[in-house]
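Down below is the structure, laid out as structure tokens.
Only one protein chain is missing from this complex, and each of the others stays in its spot.
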Amino acid sequence: MTAPREARHLRDELDFLRSQLLEMAGLAEDLVEMAVAALVANDEEKADAVILGDRELDAMEVEIEDACISLLALHQPVARDLRLITMVMRISNDLERVGDHGVNIAESVRHLDAKPPLHRFPQVEEMARIAQGMLADSLDAFVRRDPELARAVCLRDDRVDGLNDSLFRSLLTHMMEDPRRIGIAMSLILVGRNLERVADLGTNVGEDVYYLVTGTSIKHAQKLGEVGPDHAAGG
Amino acid sequence: MDTASAPPRALRLRLRHLRDRLLVALCLVALALAVIPLVWVLWEVVGVGVRHVSWEFLTTLPQPPTVGGGGWANAIVGSVVVVGMAMVMGVPVGVATGIYMSEYGDNLLGKSARFLSEVLAGLPSIVAGIVAYGLIVVTMGRFSAVSGSAALALLFIPIVAITTQEALKMVPGHQREASFALGVSEAATTLRVVLPAAMGNVLTGVMIATARIAGETAPLLFTAFNSRYWMEGVDRPTATIPVNIYSYAISPFEHWHQQAWAGALVLLAMVLALNVAARTLWARRARFMAGD
Amino acid sequence: MSRSVAPLPGRDGRARRHLRQRWFRYATGALALLVVVVVLLIVQQLWVQSRPTWSEWGLGFLVRTTWNPVQGEFGALPFIAGTLLTSLMALLIAVPISIGIAILLSEYAPRRLRDPLIFVVELLAAVPSVVFGLWGIFVLAPLVQQHVMPVVAASPLGLLPFFGEPGPGYTLFTASLILAVMIIPIIASLSREALMAVPRDQKEAALALGATRWEATRHVVLTYARGGIFSAAVLGLGRALGETMATTMTIGNRVNLTLDYFQSGYSMTAIIANELREAASEIHVSSLVAIGLVLFLISFLLNSLGRLLLMRTHTPGT
Partner (left out) sequence: MAEQMITRDLKVSFGDHQAVKGVDMEIRPRAVTAIIGPSGCGKTTFLRALNRMHDHTPSARVSGEVLLGDRDIYGDGVDPVELRIRVGMVFQRPNPFPTMSIRDNITFAPKRHGLAKGKALDDLVERVLRQAALWDEVKDRLGASAVGLSGGQQQRLCIARALAVEPRVLLMDEPASALDPTATQRIEDLIYELKKDYTIVIVTHNMQQAARVSDYTAFFYMGLLVEFGETDGLFTNPREERTEAYITGRFG
């Protein structure tokens, strides 16, 4: 697929880059979904598939990065195009890390010798659901060039943080009261942390998309401003 | 069109709202029912305790009830020593067992250790006391601080062992591979690479275990027993705060009851401090440990 | 990320390195072995020490009702009954109250009130049981005797066989209350966390159908979180069963097989706490150890039962 790139027009190159990123994003999202599914079903084969998928994701990141660097070198793009290329690099980097967290979750499947009691800790699946939704919506915002949607994605991170905190408290109480459950509890704490990080990365992507579309950063803004339940609801 | 069904439906609706409000009121009653006694406990311990905690209470030996005055200095020292010795016994054994189970435990010994530490973790605290009584007190022929520590160690070890095992399992395998690939020995890999990476979680396990044993009374009743004097040795009966609270509380002396409250305050302060420390220590590390 | 691969080390010194590697494995293995041996020793100890009792009465010991150290007559039933009665009553009191608190905190309370309350509730779970016992002796028992038991006895509840004539302050009822107070923080805080995790769209779906706030909470939110609430209750029951000090200090310590909560009784933990130290005859010690063994088995069974039920219920969501 690395045909005579130099010959192609920058526009085409950028379109290609965009589609590559979307493909990578789809894979990253799938990995998280698969990892959680593997956890729910205690399915080691699926967990292995996540680990394999992550290698592919790593390869895609390298490919995208190479493409970006050669675009920068050859076309010396400015303004919006430059912004697009740098943001694509950053987003692909974030997506690669999403894959790593997926792998961490998948690896916890091996530590557990039975299905984890997730219905006793509904936080886990809820976090997974929201984190996946954040990834999906931030990429949706990328496709539709929709800054408001990107911004709304960032607001959902609070709910995930709250859920992780809640999960952590419950598990710690379980550990203190019944040390027999320490094993399962610690595995689930690890899963919670990784899901929380996935949501953080989803937020990063949302912020990058916002910057990409508007040219202004919300990254370190003091307050994102209150937004109604339009998207903050997490659905 | 709903004229026919309107009156019953409206009535029904009013009833539903009434029930809604009634049940919220019931929840409030539940909150009151729970909060009142709980706050009362704290209030009583702090309120009564504070009046009777004094420098004398913290630094002198107990006096006979007829004399009055006196303190629990020996019990405070005794508690620290008994719990401290339990930790001295428990930490190395627990951590080492955890390391073995996680790193080399894919064999009969590892599997038995895993299964049995889980069994041990379910041991009711008083049963730990029975065991220490039978094995140490009866054999030695007298109550001793060390038998109390052993009983507490039985509660302590499985927590630390299981926590350590899980903490080590969470360290990614490639860190070990990298270390082995550099020709580093098993011991150094575990002690210098794997264990440091898991240290936060291991420490929290130790904290949880300590918080759990610090307030224990039952296993000490017939192991460390009690004493009116300074500790004479780890092989001698020793006063501890929890046991003192119990024996002073069931005594007939008003003066001793007051001291029991003072002791409860001291114990509460120690245990709560440990608990807050365990929770915050781990919560603070939560982000850091996610792997990046 | 960095799966770095270093060149293989040379062959010389491999044997020595092998040895150097082994010592650590053996050292930790030795301590793991120690744990294994200690646990086996515990089991052996409990078994050997309690054997006189088992060979004297067999499993009949569990249903014998006399306990007379002077005549050497021992039976575990009054204690088993006392433990089960107080634990179950404690659970019966604590679970509805805890759920009520959890609902209030997760669905109704303003956010400003929540965090301090949660903090307090969680700290209370860590208060040593001997402190609760102390409070039980000096505050709760007199209060129960003077004000609570007469009221309960006069209410329709008094018609139940469980509540007879109001008795002394130290009764099965008092012990149940103290246990309930002790386990409420645990059950309430865990239930609250489970309720908080219920997706908001579930509750909104019910509200949009015209459910009242309570109906949405009761039929949708609560059922969604029932797994978490159930496991919280199991945890509370486990704590109540193994609790020693608070029970010993409030239950009255009288060997008395009864269903009447207003009488003094005894629990498995309390009899051990009170008599092991002074037990003189072999059969007396043996019977106390046997009770300890039974307690251990009950807690083991409870845990297995919890796991079994865990397998049967299915996961909501996805």
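Chains here go by letter, A, B and C, matching the order in which they are written, and residues are numbered from 1 within each.
Here is the rule we go by: a residue touches a chain if its C-beta (ideal position, glycine included) is under 8 Å from a C-beta of that chain, and two chains touch if they have at least 3 such contacts.
If you're wondering where the values come from, they're calculated on a predicted model, not measured in any experiment.
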Task: Chains in view that touch the one left out, judged over the entire complex - done: A, B, C
Open item on the list: One chain isn't shown here. Among C:Val48, C:Val63 or C:Leu209, which residue touches it?
Closed with: C:Leu209
- [ ] Could you tell which one of B:Arg12, B:Lys111 or B:Arg142 touches the chain left off the display?
- [x] B:Arg12
- [ ] Using the definition of touch stated at the top, determine which of C:Ala32, C:Val220, C:Leu241 or C:Leu293 touches the missing chain.
- [x] C:Val220
TODO: Please pick, from C:Gly29, C:Pro199 or C:Gly306, the residue that touches the omitted chain in the full complex.
DONE: C:Pro199
Task: Touching residues (missing chain, whole complex) on chain C - done: 110, 199, 201-213, 215, 219-220, 223-224, 226, 314, 316-318
Open item on the list: Across the whole complex, list the residues on chain B that are touched by the chain not included here.
Closed with: 1, 8-9, 12-13, 16-17
Task: Missing-partner contacts on chain A, residue numbers - done: 141, 144-149, 151-152, 213, 225-231, 235
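Here is the rule we go by: only the chains that are shown with their structure count from here on.
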- [ ] Show which chains lie in contact with chain B and also with chain C.
- [x] A
- [ ] For chain B and chain C, let me know how many angstrom lie between their CA-based centres, rounded off.
- [x] 15
Task: Where chain A and chain B are represented by their mean Cα positions, the distance between them in whole Å - done: 39
TODO: Quick one: which residues in chain C touch 2 or more of the other chains?
DONE: 122, 126, 303
TODO: Two or more other chains in contact with one residue: find those residues in chain A.
DONE: 100, 176, 178, 180
- [ ] Mind listing the chain C positions that touch chain B in their complex?
- [x] 2-6, 9, 17, 20-25, 27-29, 31-36, 38-42, 45-46, 49, 96-101, 103-104, 108, 120-124, 126-135, 137-140, 181, 184-185, 188, 212-215, 218, 241-242, 244-245, 248-249, 269, 272-273, 276-277, 288-289, 292-293, 295-296, 299-300, 303
- [ ] Quick one: which bits of chain A touch chain C in the complex? Just the residue numbers, please.
- [x] 40, 100, 115, 117-123, 125-126, 129, 162-163, 166-167, 169-170, 173-174, 176-178, 180, 233-235
Open item on the list: Applying the document's contact rule, which stretches of chain A touch chain B when the two form their complex?
Closed with: 97, 100-101, 104, 107, 111, 164-165, 168, 172, 175-176, 178-180, 182-183, 186-187, 189-190, 193-194, 196-197
